[in-house]
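Quick one: structure below, then a few questions.
Every protein chain of the complex appears in place save one, which is left out.
After this line comes chain A, so read on.
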């Protein structure tokens, strides 16, 4: 079945293309990319006049909850929410309840996803067995099973020696290590950013140093081991500076930030709003500015959702008794595009942070529009206006602090390997 998309503004940050093009899709891939005057015949033709077409987003961080926590969400519910939000590839982050020690567990995810198949789901394998931070996982077998990188999630390492060995062993197999920088001793017992708001609210807090200490240690080990390291979910100003310096010294590192960190600060916790309870915590306005600067100058490579859907009860308690996390798939693209409106990034740069750049980090061929590339595409109406209504979210988790926010531009249709998986 072939598909022709005519008259679209095609934006592809990977190649720098931004112009009116006609796209021909066949066999799940892009088979032609031509001037609008070109004549093609296809089984289905879409006149995309007034619409943008760009690569489906690649989200480096989503907790999909299945198997194990399907009262919160399922693979089907969350991959559909992804498709409806212009995301075509999701990276499954290991967490204590759902992690990947062996090939069978990875295969289970791929099998579960094959049934619904609204989005590709990539898996980060355990860096240590059971995420316990003690013994190395079977990284080579996990790689063969399709894992795109190794991570210990948010779990601590038993010692720096374990981390060092894990990095060396991952480097042996040319695997990227995804590090969530957090010094647990400094973060222990904290529920929000340590600063003037925590001083006022009396909420137990964690300092920025809980992150920056871990960034500095990991950088030293990256330099020592030569491992490829991806830093997940930066939140602190000094972390951005440390990563910037390290990149200047040619370390093979990349970094991402969660979209909500670019729009919310600890001030948003002022009313004990449990929807703003998130890890790492929302930090100060100065941290937010530094994160935006880091994005603009390339220190931070990618923006991710850090999607963590919860059932209603998980957020229905005094702040520190609620579970951290935001249901964020549906705001990844809208918030990223808002950075363009606010003058932080150009449109292609913003799209690169959620397409080509994260695709590169996980070594995926997705995230670009070129002949031969997979036809994972978003048709986007830049003129649409909409408001996020928590009651009509696609995700099973309605725990978003962005309810009531207005956004410009909406996804009209999402293609996964040429097949329409969402249509508005």
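The working rule: a residue touches a chain if its C-beta (ideal position, glycine included) is under 8 Å from a C-beta of that chain, and two chains touch if they have at least 3 such contacts; residues count from 1.
The working rule: contacts and distances are computed from a predicted model.
Trainee: Using the UniProt record as the reference, specify the protein name of the hidden chain from among "Oligopeptide transport ATP-binding protein OppD", "Transketolase, N-terminal subunit", "Glycosyl transferase family 2" or "Aspartate carbamoyltransferase".
Mentor: Result for the unshown chain: "Aspartate carbamoyltransferase".
Trainee: One chain isn't shown here. Among A:32, A:69, A:186 or A:390, which residue touches it?
Mentor: Missing-chain contact among the listed residues: A:390.
Trainee: Which one, A:69, A:136, A:186 or A:201, makes contact with the chain that was left out?
Mentor: Touches the omitted chain: A:201.
Trainee: Would you indicate which residue among A:213, A:275, A:329 or A:350 is in contact with the undisplayed chain?
Mentor: A:275
Trainee: In the whole complex, not just what's shown, which of A:102, A:141, A:217 or A:320 touches the removed chain?
Mentor: Per the contact definition at the top, the residue touching the missing chain is A:320.
Trainee: Spell out the interface residues on chain A facing the chain that's missing from view.
Mentor: These residues of chain A touch the chain that is not shown: 194-205, 207, 270-273, 275-276, 312-313, 315-321, 390-391, 398-399, 401, 403-404.
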